[in-house]
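Pasting in a structure now, in structure tokens, and then I'll have a few things to ask.
All protein chains of the complex are present and in place, except for one that has been dropped.
Letters are used for the chains, namely A and B, taken in the order the chains are written, and counting of residues starts over at 1 for each.
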Amino acid sequence: MECRDIINTFAPCLSDTLGVSTDLANFLSITLGVLIVATFPLLVTILLIWVERKFAARVQDRIGPNRVGPFGLFQPFADVIKLLGKEDITPAGADKWIYNASPVVMVMAVLLIWAVIPLTPVHVGVDLEIGALYFVAVASIGTLSVIMAGWASNNKYALLGSFRVVAQLISYEVPLALALLVPVMLAGSMSMVGIVEAQTGMWFVFMVPVSAFLFFISSQAETGRAPFDLLEAESELVAGFNIEYSGMKFAMFFAGEFMHVFTNGVLMAVLFTGGYIGPFVDQIPLLGLVYLLAKASIWYLLSLLMRNALPRVRIDQLMLFNWLFLVPVSIINLILVAFLMFVIRELGLQPDDPRDFVQNIPQTVVLLLGNVALLIGTLTVIRNRFRAERLAEQSTMLPAQAGD
Amino acid sequence: MALEQFAPVGMLLLLSTGLVLIILNISAVFGPKNPTTRKTAPYESGMKPIGPAVRRLPVKFYLIGVLFILFDIEVIFFLPWAVVFRGLGFYGLIVMGLFVFILTVGLIYEWKKGALEWE
Partner (left out) sequence: MTFGDFTPEAFAFGFFTILTLGGAFGVVGSRNLVRSAVWLMVSLFGIAGFFVLLSAPFLAAVQVLVYIGAIGILITFAIMLTRSMTNLKERFNKQWWLAALAALTAFLLLMVTVIVPTWGEMGAEEIPPTVASTAQLGEAFFSGWGYVLPLEVASLLLTAAMIGAIVIAREDD
């Protein structure tokens, strides 16, 4: 690699200008990259707290934070300073080591996802061949932190809350991973860069909207937010698994959650809406970061809207929704896409040049039609089922109620 | 060498752990330290805690766990298939279809037995 400019080719420039060896320059370049990847999400989180509060306030017809700094922008900093001055409490009877390790594992599990996310065409933490699997594996570590926190707190609410959350997290991991398989299939590669590059001609969200929908819903459930926020069902579990945590340790769980939500936005952008791809990215790689964050923000705002607009579901509904709707639909979707890809190849509709927009249209149309058919089929099944249920309910109703 | 590929991951692991530990320790240094019996007692809506906090797990959670492992392993077999299925043709589709079918039978069995009901 040659030194062109300091931002895009850091390591060779370092060895050229400072005269250090190539190994050391590579090492320094990796260290710097890792530092940026580790701190960037944490800094973004501080801003996101403001965005989140302001957004929630606007939805609920309030003003939100507006005192500290312009538009209340410095409110999160004030919060952080306040949290730093809080007392560090470990409850009596808690398992001290596990209790304190849990928030660390929580944040780590989210931060590790960022290692494989391609920020721009040339800035990737590390382009693993197994990128997609790596994401699923790392995300599953977060579940462990929940059960550690719930058990170590020595509190009934915490333990019950953690049982529920773990059941929720492991259940929704299944449709998440199954939906993730579809971009892998379309790209023919598990590498995140490979998946992004495969979308140069056409974003996957236009080819397989059902998968994007499934991934979005299950990733929302993975963060444990409304409408899937059973863990903090105030009326029954008070605050769920993190009830005994206070001060900065509690803030770490919260930071983990906020980061997770934004990370999900970034993953939606990478997997389904072309990541860093946009005009002029080849000339100015840093522009890719802007595109990525813009796309991620749209998904992020969508998930905020979902959080603020929808009521909480019950745990039985949560489980049935996952195992009897999301999982079967995602399996059928997977088989359907595989079959359609087979048909597309038999008919010779696949593009000669995958990077060309126009040549991608035929296969997109076929896949889209398949998705629409799946959607109609699923909705019909659901409608018939609920109609039958309604009729059964009506026939057993008391005469007094049947009148109205 | 795979280690070089994973070196940034390892560094990120150490760095993120270190970062969180630093933040937690800063707060431990700055914050007051005045633990009282009332303060450190487990929260139970203001009442005195009754009985041991650690209860036995309802078995339905375990069933969800088993179901999860089933599908987790299915996903793992799916991944290499998803990478290469273009070259496999119809044969690959049949093999995977059978695999999925057998596992779906398990899911249907669990549903019909009422293990997914949450009474």
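In this section, contacts are C-beta pairs under 8 Å (C-beta built on N, C-alpha and C of every residue); 3 or more make two chains touch, one makes a residue touch a chain.
The shown structure was predicted, so the numbers you read here are calculated from the model rather than taken from an experiment.
Chemist: For a quick check of understanding: of A:Glu129, A:Asp316, A:Asp356 or A:Glu389, which residue touches the chain that isn't displayed?
Modeler: A:Glu129
Chemist: Check the options A:Ile89, A:Ile147 or A:Val196 and report the residue that touches the missing chain.
Modeler: With A:Ile89, A:Ile147 or A:Val196 as choices, the missing chain is touched by A:Ile147.
Chemist: Even though one chain is hidden, which residues of chain B still touch it in the full complex?
Modeler: Per the touch rule, chain B residues meeting the hidden chain are 1-3, 5-7, 10, 54, 56-57, 59-63, 65-70, 72-74, 76-77, 79-85, 87-88, 91-92, 95-96, 98-99, 102-103, 105-106, 109-110, 113-115.
Chemist: Residues on chain A that touch the omitted chain in the whole complex?
Modeler: Residues of chain A in contact with the hidden chain: 23, 27, 95, 97-98, 101, 128-130, 133-134, 136-138, 140-141, 143-144, 147-148, 151, 166, 170, 173, 190.
Keep in mind that, in the parts below, only the chains that are shown with their structure count from here on.
Chemist: With chain centres defined as C-alpha means, what is the inter-centre distance between chain A and chain B in Å?
Modeler: About 15 Å, centre to centre.
Chemist: Looking at the complex, which residues from chain B come into contact with chain A?
Modeler: Listed in rising order, the residues of chain B that touch chain A are 5-9, 11-13, 15-17, 19-21, 23-24, 26-28, 30-35, 37, 39-45, 49, 53-55, 57-58, 61, 64-65, 67-68, 71-72, 75-76, 78-79, 82-86, 89-90, 93, 96-97, 100, 104, 107, 110-111, 116-119.
Chemist: Which part of chain A faces chain B closely enough to touch in the complex?
Modeler: 30-31, 33-35, 37-39, 42, 83-93, 100, 103-104, 107-108, 111-112, 114-115, 125-126, 128-129, 132-134, 136, 151, 153-160, 163, 166-167, 170-171, 173-174, 177-178, 181, 184-185, 188-190, 238, 243-244, 247-249, 252, 314-316, 319-320, 323-324, 327-328, 331, 334-335, 338-339, 341-342, 345
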